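A protein chain is absent from this complex, but the other protein chains hold their places.
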Amino acid sequence: METQQRKSWKRKMHEIIYEADTPHGKLFDVILLVLILASIVLVMLESVSTLDAKYHDIFYAGEWIITLFFTFEYFARIVSVNKPRKYIFSFYGIIDFLSTIPLYLSFFIVGSHALLTVRALRLLRIFRILKVTRYIGESNKLTKALVDSKTKISVFLFTVLIICIISGTAMYLVEGEESGFRNIPVSIYWCIVTLTTVGYGDIAPITPLGQFLASIIMIMGYGIIAVPTGIVSAEYTKSALKDTPDKRIHTNTQSCSNCNHSTHDDDANFCDNCGYPLHDD
Amino acid sequence: METQQRKSWKRKMHEIIYEADTPHGKLFDVILLVLILASIVLVMLESVSTLDAKYHDIFYAGEWIITLFFTFEYFARIVSVNKPRKYIFSFYGIIDFLSTIPLYLSFFIVGSHALLTVRALRLLRIFRILKVTRYIGESNKLTKALVDSKTKISVFLFTVLIICIISGTAMYLVEGEESGFRNIPVSIYWCIVTLTTVGYGDIAPITPLGQFLASIIMIMGYGIIAVPTGIVSAEYTKSALKDTPDKRIHTNTQSCSNCNHSTHDDDANFCDNCGYPLHDD
Amino acid sequence: METQQRKSWKRKMHEIIYEADTPHGKLFDVILLVLILASIVLVMLESVSTLDAKYHDIFYAGEWIITLFFTFEYFARIVSVNKPRKYIFSFYGIIDFLSTIPLYLSFFIVGSHALLTVRALRLLRIFRILKVTRYIGESNKLTKALVDSKTKISVFLFTVLIICIISGTAMYLVEGEESGFRNIPVSIYWCIVTLTTVGYGDIAPITPLGQFLASIIMIMGYGIIAVPTGIVSAEYTKSALKDTPDKRIHTNTQSCSNCNHSTHDDDANFCDNCGYPLHDD
Partner (left out) sequence: METQQRKSWKRKMHEIIYEADTPHGKLFDVILLVLILASIVLVMLESVSTLDAKYHDIFYAGEWIITLFFTFEYFARIVSVNKPRKYIFSFYGIIDFLSTIPLYLSFFIVGSHALLTVRALRLLRIFRILKVTRYIGESNKLTKALVDSKTKISVFLFTVLIICIISGTAMYLVEGEESGFRNIPVSIYWCIVTLTTVGYGDIAPITPLGQFLASIIMIMGYGIIAVPTGIVSAEYTKSALKDTPDKRIHTNTQSCSNCNHSTHDDDANFCDNCGYPLHDD
């Protein structure tokens, strides 16, 4: 009897923390989202030395509040799952752990740069946003479009890489160290900067032959930038014209309280990974 | 009797100022457009110190002529509407007010930078152009296409932001202050400059690891810039292939003289907001 | 009898110079094309001071040969048309005249910069290439696609301009003269450089608020650059899917020897402008 009550209590907690179907679950997700955003803003502001000098104490207090909440959340997540190990060693489990410990670690670490890196770990919480907002159908569609044209994109990136290696080496031989083309890797970096039309200008060809070669690379870049755009456009146009509802896009936020698996069909009653019932009838 | 005559006079004025169906209404709109453009050009030229030193008096005179016309127009708009309050506190009412007062305010304000900001308010008149040219069907179509792909664009912007925050922080840790990556917000700014392929070059990675990371960000930018293009292309292709006239696009410029509501159907006889008759039969 | 012979001689000359249907006409066009290209390369090389110092005499000789040919061609064109006036005051007539005289004018002109401008007139011959290559169907298709989406492009450019004026003024107020935003026109120039993702970096925001504003402008640029691409993509996709031969594209190079009109249907026997017979039966 007690076990069942405890189980039911655990179920409820699981529903609140892992799912977004109930009002409490939604509220929890919203609070979590706000705190994650606050945490990210804090990390950014702390990195601005003038602001950190002025408001250090406020930042520090805010960081403690957020860290305590995330610590509580981390243990709540462990407690409310049937198999805590699966959560702890899952991608989001590791993210949750790493993004919570920096403040505790800061007591033991010496050296400002090491500390900086550790503090930046808190930014990993940003991946939680992806988890929280995963039920937005649109982002799934975007991901699907990208995954569908994966082969095309790989071939494209491979072609770009070969062009960059050849052009980079040519520019290195033509321009040499005086123009900033210090070695082949730097020349390849310059070539990527040019082909993607970013063009910082920290390295730029000076000799007429180098400028001529660069012009050819840029005009090639014209054609090359058209390829990914064409791929994505075609993918979007196809889906816009077909207009059939894609059944592979999930909006069900039910997550199995046994194995934590979370991409179930909208009408699923049992976890399709371990067979555990999803609803608390 | 007198009231009716006055009303008819008011109606006519309303027709001229608020609508573009009659020759007088069109003429008024054209004059307004020309004066707005002249006003914008004046504000720009005044900001060029060499020109301002030379032609200050001409600029000043021109500004007075324009301001007097806009003052007159502002009061005419108030007088010719049944419910002046609605106009005064509407978006365009506030725009009209703010863009007219700078010259009057300049008598009371001391300090060149405050004065500059106040004078720049005159540029708000540019939004009037949007109002005047609202009956161009094409711009409505453009707006519609953007609105239709709003969700897609939001998801896209959100993804870009997350990529920028993560990459920006990584670059801040890798490059540090020596290369100009002073703090995380600045690094994120650099990341946006790079991902959008703008690439000023005021901040650029120097260390090999930083250049390697930057290369990956740039090549990601390749794929990312393809997404909005793909969305808009698909939207345009869909509408180009379907080719059905879109009924939601308004070309009726009739504006209610009672409540100032202005997006009525082409065959509307009464205001669809307050029921007041639109035509002066 | 003599008149008729003269006429037939004139006809032949007209066929060679103005048309590209006969072997002689094609040969003439090819020679013309080669000389135009040689002429353009010469103007470019002369502008390089180190090359000009070394090979001045060769350049000068080459320029004389080309100028003499174009002078001969100019008079031949006048002689072989029925109504020389129409040719002389046509677009290509003026181009031909202006691009031929620089060398003659150089005897009368003093001052190196004025001379430079006059010499650059020779580059106008490049427009002749357009005339010579006008029978390439593809370039007509390209032009047609651009013309078809004219309204869309105008609305787009207008929107870009308004965004640039507003953003430019905002950046001018925020950044001020210290960062290079000297006046509103320069700020608008910066804004165009940024929105088009060119990003020279000669002017770049320094203040945090300015960099924040710039980030928003850049991300807007993302969306904006998608619009012309979407328009052209839709236009191309439509024509690629419909695949119907477009009859408005001309490949007939017959040009009327009376009025010089040149865009006739493929099966035309008489000039559709003046009724003069096109063929020499």
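Just so it is clear, A, B and C label the chains in written order, and each chain counts residues from 1 on its own.
To be clear about the criterion, a residue touches a chain if its C-beta (ideal position, glycine included) is under 8 Å from a C-beta of that chain, and two chains touch if they have at least 3 such contacts.
Because the structure is predicted, anything quoted here is derived from the model rather than measured.
K.L.:
Can you tell me which of A:43, A:95 or A:225 touches the chain that was removed from the display?
P.N.:
Candidates A:43, A:95 or A:225; residue touching the omitted chain: A:225.
K.L.:
Of C:22, C:117 or C:151, which one is in contact with the hidden chain?
P.N.:
Final answer for the missing-chain contact: C:117.
K.L.:
Going by the contact rule already stated, which one of A:36, A:95 or A:204 would touch the omitted chain in the full complex?
P.N.:
Result: among the candidates, A:204 touches the missing chain.
K.L.:
By the contact definition given up top, give the residues of chain C that touch the hidden chain.
P.N.:
Where chain C meets the chain not shown: residues 40, 43-45, 47-49, 116-117, 120, 123, 126, 129-130, 133, 136, 138-139, 142, 145-146, 153, 157, 160, 185-186, 188-189, 192-193, 196-202, 225, 228-229, 231-233, 235-237, 239-241.
K.L.:
May I ask you to list the residues on chain A that touch the chain which is not drawn?
P.N.:
Within chain A, the residues that touch the unshown chain are 151-152, 154-156, 158-159, 162, 165-166, 169, 172-173, 182-185, 188, 194, 197-201, 204, 208, 211-212, 214-215, 218-219, 221-223, 225-227, 229-231, 233-235, 237-238, 241.
K.L.:
Considering the entire assembly, which residues of chain B contact the chain that has been omitted?
P.N.:
197-201, 229, 233, 237
Note that only the chains that are shown with their structure count from here on.
K.L.:
At the place where copies chain A and chain C touch, is the share of residue numbers found on both sides over half (same) or under half (different)?
P.N.:
The interface is built from the same residue numbers on each side, given that over half of them are used by both copies.
K.L.:
Scan A-C or A-B for the interface that duplicates B-C, counting it as a duplicate when over half of the contact pairs agree by residue number.
P.N.:
Equivalent chain pair to B-C in A-C or A-B: A-B.
K.L.:
Rounded to a whole Å, what is the gap between the Cα centroids of chain B and chain C?
P.N.:
Going by mean C-alpha positions, chain B sits 34 Å from chain C.
K.L.:
Report, in whole Å, the distance between the mean C-alpha point of chain A and the mean C-alpha point of chain C.
P.N.:
Taking the mean C-alpha position of each chain, the two centres sit 48 Å apart.
K.L.:
Can you tell me which residues of chain C touch two or more of the remaining chains?
P.N.:
197-201, 229, 233, 237
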